[in-house]
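With one protein chain withheld, the remaining protein chains of the complex are depicted in position.
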Amino acid sequence: MLQEVLQSLPQVLVDGLTLGAVYAVVALGYTMVYGILQLINFAHGEVFMSGAFIGTAFFILIMGMGWAAEIPQFILLIIVLVLTASITGLVGVGLERVAYRPLRNAPRLIPLITAIGISFILQDVVRFIAELFNGNYIVTGPSLFSEQITLKASSISSIFFDARIKTSFLIVLGVAIVLMVALDYFVNKTKWGTAMRAVALDRETASLMSINVNKVISITFFIGSALGGATGVLFAVQYGTIDPYIGFILGLKAFIAAVLGGIGNIRGAMLGGMLLGLMEMFASANLSLLTGGVFGAEYKDVFAFAILILVLIFKPEGLLGKPTAEKV
Amino acid sequence: MTILEVNSLTKQFGGLTANKDITMTVEEGKITAVIGPNGAGKTTFFNMITGVYQPTSGDIKLDGKSIVGLKPDEVAKKGISRTFQNIRLFGEMSVIENVLVGMHTHLKTNLLGILLNLPFTKKEEASAEKEAYRLLEYFELDHLLNEKANNLSYGAQRKLEIARALATKPKLLLLDEPAAGMNPKETRELTEVIKRMGQEFNVTVILIEHDMKLVMEISEHIVVLDHGEKIAEGNPEEIRTNPKVIEAYLGSAAVH
Partner (left out) sequence: MKAKLASYFSNKWLQVILFSLFIIVTSAALYFSQKSVVSFLLLLSSLLILHYMSLKNVTKWITALGLLFILIPFASSGGPAFQSYMEVATMVGIYISMALGLNIVVGMAGLLDLGFVAFFAVGAYSYSIFATKQASNFMPFGNFPLGGESFWGFLIIGGIMAAIAGVLIGVPVLRVKGDYLAIVTLGFGEIIRIIFNNADRPINITNGAMGIASVTPPEIFGITLSFPNQFYFVTLFILMFTIFAVLRLEHSKLGRSWKAVRENEIAAQAMGIPLVKTKLLAFALGASFSGIMGVVFAAKQAFIDPTSFTLMESFTILVMVVLGGMGSVPGVILGAAVITILNLQVLTELTNWLNQLSLSGALSIPDALSPAKMQKFIFGALLVVFALYRPKGLIPAKNKIFDVKKLKDHRPDHLNNDTEKDSVPIDKVQV
């Protein structure tokens, strides 16, 4: 049995890292907003999904123009990423303005409810637009970076099987890492990043220090949503087919990743995302094997939630978070 | 007779020591005040007694039995009740319902009694309601009984918090800055009420207060905290003239 697990390990690692990178960047959006507003932005998964659709639309649009065929794929990707991220970033800012800001002093239940509502609205608006233009809300984008590479894991040791990867795997992983490094730099080294951390620590004191809290919150939403949208594009490139409902469960899992890493903690979200991706892929490849066929891969979502519950019970502050006591 | 006994109580938040090695006793029936500049650790001290925070080290004994490690609701059942510095009423509930919640532990009815509206449930509820009303009368809040707690004035909210705390029928009542935000007239009235309360409800009061006039007037014993440490203890006269206390207050910005 161990042998079989090992054989599939290279492929599990490759798939797990890809998925983990997606979780990690989406988790950043949750963790940043939570850190600053103590709000679970349920709609973030839908921002990610909108990013996937907007990105795909851009790809189709640009590649439909004859001359665009000359553009190298990589440049094209960068252009689409930037355009999409800007749009979803603005969507995020608008969302905060309309749905969360008026409720900042409301009971905590209320903004959660608007968040769910917004999430539904986004899903349905995207469904509607996709259906209108495409005839079907399940959309398949142009295939990019689709050359297959074989990772010769068996040449390292014969206990491994080879792993097969699409070039897009490297792109997804590479871009995700660049995004994460850039964000880490922004938060820790720039003026606005410092302001952001200050607001997260203590909103009132920060505003007394003449930090424009509303602006900081808007920036947080912009960055979080831009990252989410960009990840949506990467997702579309990697997996090809998208529908308006991909964001919900994926968003939940990204949130789980954020909790796993320590909510409010940016590096924690990255770590949590990667770990969750790897664990999930491992589970879906091996659950059936390990449980003698009782549980199959269809339980992989159950697995993610089980992780969430275990973390909340045994280490509620997450892997990299610090325990806090509520001031009374 | 000693009702509360605190032994080298310490609380640390990460690197910050909010309470350091505090030892003190509270005599039954005497009003004790805990004073000190802002951030001295007074509220933290209350939070440990009521089980909201667990002490880093040290012991707390109520009637000779340790209550460390109990949850806040268990502490409440042992007979310690409190009010909060930042008022924590049940804002959307009515004034009388707030007091009725205070009686929670004394209502013996169960699910079946409630669903079937059994006679003993009805009776118990009716007498609880009357008792709650009497408490409201005592604090002159009876005319507001059906008002939402959120709609009350600041002074009335503070009084309601005390009424609610008394509804639990405590042996020991901790008041965290009961006069904060009250106008002079309200403060005077409150002073009178606190004085009377001890005897009429058979409860020992410990209070945190920045209003020195009130403190000096009603307390029989005063404990002074500064930077988490107990720096003095004694009757009002002793405290008034204690050089350490004067320094703590003048040395800090918080003179009230």
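Here the chain labels run A and B in written order, and each chain numbers its own residues starting at 1.
Here is the rule we go by: a contact is a pair of C-beta atoms (placed from the backbone, for glycine too) under 8 Å apart; a residue touches a chain by one contact, two chains touch by 3 or more.
For clarity, every value in this text was computed on a predicted model and none was experimentally measured.
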Discussion item. With touch defined as in the header, list the contact partners of the absent chain among those displayed.
Written reply: A, B
Worksheet item: Which residue from A:Ala52, A:Leu252 or A:Ala269 sits in contact with the chain not drawn here?
Response: A:Leu252
Worksheet item: For the chain left off this view, which of A:Leu61, A:Ile113, A:Ile149 or A:Leu201 is in contact with it?
Response: A:Ile113
Worksheet, complete the sentence: The one of A:Gly64, A:Gly174 or A:Pro316 in touch with the missing chain is A:Pro316
Discussion item. Residue by residue, what part of chain B touches the chain that was omitted?
Written reply: 50, 52, 71-74, 76-77, 81-82, 84, 88-94, 96-97, 100-102, 104-105, 107, 109, 111, 114-115, 117, 119, 121-123, 125-127, 129-130, 132-134, 142, 145-146, 148, 164-165, 167-168
Worksheet entry | Contacts of chain A with the absent chain, listed as residue ranges | 38, 40, 99, 102-103, 106-114, 116-125, 127-128, 131-132, 248-249, 252, 255-256, 259, 293-294, 296, 298-299, 301-302, 304-305, 308-309, 312-313, 316, 326, 328
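Note that only the chains that are shown with their structure count from here on.
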Discussion item. Measuring centre to centre with CA averages, how many angstrom lie between chain A and chain B?
Written reply: 48
Response to the item:
Seen from chain B, its contact residues with chain A in the complex are 13, 43, 47, 52-53, 84
Worksheet item: Which chain A residues qualify as touching chain B in the complex?
Response: 325, 328
